[in-house]
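Left out: one protein chain. Kept in place: all the others.
Up next, chain A:
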Amino acid sequence: MEPIYLDHAATTPVHPEVVKEMIPVLEHTFGNPSSVHHFGRQARKILDESRQVIAESIGANEKEIVYTSGGTEADNMALIGVARKRQNEGKHIITTSIEHHATLRTAEYLEKEGFEVTYLPVDETGRISVEDVKNHLREDTILVSIMYVNNEVGTIQPVQEIGELLKEHSAYFHTDAVQAFGTLPIDVNELGVDLLSVSAHKIYGPKGIGFLYVREGIMLQALQHGGEQERKRRAGTENTAAVKGFQKAVELIGQERKARNHKYSAFKKHFLQTLEEQEVNFSINGDEQNSVSSIVNISFPGTNVESLLTNFDLSGIAASSGSACTAGSVEPSHVLSEMYSSRDERTTNSIRFSFGNANDEEQMGRSAKKVAKIVHRLT
């Protein structure tokens, strides 16, 4: 039996229309976009068109888009690039304790480099408070980095309010929008963000491509050297075919975002309803009202993550939890530890299910019944 994919927050299958756009580029447009000849210009044209489409999708102009290899690089570029550029103005950075590791580990790295980082706490729903941001702002704060949607529990952060608050402050405002892009409408001016990270493979695009939005006038210190690409902000020959696919994935969001959200909400509802009908003992981590439609993080009291995930996979259900250590074993989720405390048993018995285009309604009932059977057997 075909396994059921409930891990869209980890990555998504590439949309067939995206594949269709990429293949001709792979087949024919091999030129180096920096080359000063016919072949180079053909490739360059693709980059520029895509940049236009992507910029428009977030209310930006094309100069403000820096292609990266994905979300992790975009986050690294935002934090390190700003910190190094502004280190003479200040050394204080504010972020949250529930960021993706791409941000958290980078912030820790910057601490070792001599920067001071404040990690804001979250409440039980996984939200930070705007008041907290305000209270921790200092004269020497150079950057505030707060994710838009949490990747483990789906909670939406008050990004717009923080953007409003920071209008009065010289600190730049970065948001990791990797999980938000595609689900929430994003306009960088309405949100008041200066930097914003996006990844293509979370939105049915290819892996290995993403972008960092950098508001015009903001200077970053480049992390990579050896070429003039991306206005000297990111050296390295661009991945033309991936960029083309990214463009298509973004265009599809423009057309389908509302319909997708509607569909994913229905999936989530169906899945949870079936769990209830099967009399599974569970609780939802995070904030049901204030979260994206595609992610639900569920605690199953009396179980443990490793046993659940292994059982799920052996029964053909792909889900996930926290992050794996290099030896493959599952580490307790830092997000749930911050929400509840590291001793809370929800940190070791919770699973993230994330819905998307690889799913249909029939799978929801079937997968929830399998989950129910496993949870009943283990408890």
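Quick note on the criterion: a residue touches a chain if its C-beta (ideal position, glycine included) is under 8 Å from a C-beta of that chain, and two chains touch if they have at least 3 such contacts; residues count from 1.
Here, contacts and distances are computed from a predicted model.
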| item | value |
| --- | --- |
| Choices "Malonate decarboxylase alpha subunit", "tRNA-specific 2-thiouridylase MnmA", "Multicomponent Na+:H+ antiporter subunit B" or "Xanthine dehydrogenase family protein subunit M" - which one is the UniProt name of the chain not shown | "tRNA-specific 2-thiouridylase MnmA" |
| Among A:T12, A:N311, A:S333 or A:T347, the residue in touch with the chain that has been omitted | A:N311 |
| Among A:M1, A:A259 or A:C325, residue touching the chain not depicted | A:C325 |
| Contact set of chain A toward the excluded chain (per top definition) | 306-307, 309-311, 313-314, 324-330, 377-378 |
